[in-house]
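Please read through the structure below; I'll follow up with questions.
The complex appears here without one of its protein chains, the remainder shown in place.
Our next item is chain A:
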């Protein structure tokens, strides 16, 4: 797609989903464009933990995140809150938080409501 030249490709191997994240954009914002029904976007401010993911590969910057949801150990292991994660390269991620139910669902928003 044309958009790929100005951003990074985010890949979720478990679901086969690939999508674009614009430069400077937060990972969560890009994930919301996946159009999955009922992605439970929470506080969008690093506090509630709803959008927890693990980055398997790639570079990224993070903002402040609640230690109640991302421990120091987890941070070392690539766990982040997507609302506070800014990709700096293509990423391979696993969805681990409450979002998992929505991102792993098959239907997209144009299909019938759940």
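Criterion: a contact is a pair of C-beta atoms (placed from the backbone, for glycine too) under 8 Å apart; a residue touches a chain by one contact, two chains touch by 3 or more; residues count from 1.
Convention: contacts and distances are computed from a predicted model.
Selecting from "Metapyrocatechase", "Probable glycine dehydrogenase (decarboxylating) subunit 1", "Anti-sigma regulatory factor (Ser/Thr protein kinase)" or "ABC transporter permease", the unshown chain of this assembly corresponds to "Metapyrocatechase" (UniProt protein name). Of the residues in chain A, those that touch the hidden partner chain are 38, 40-48, 50, 63-68.
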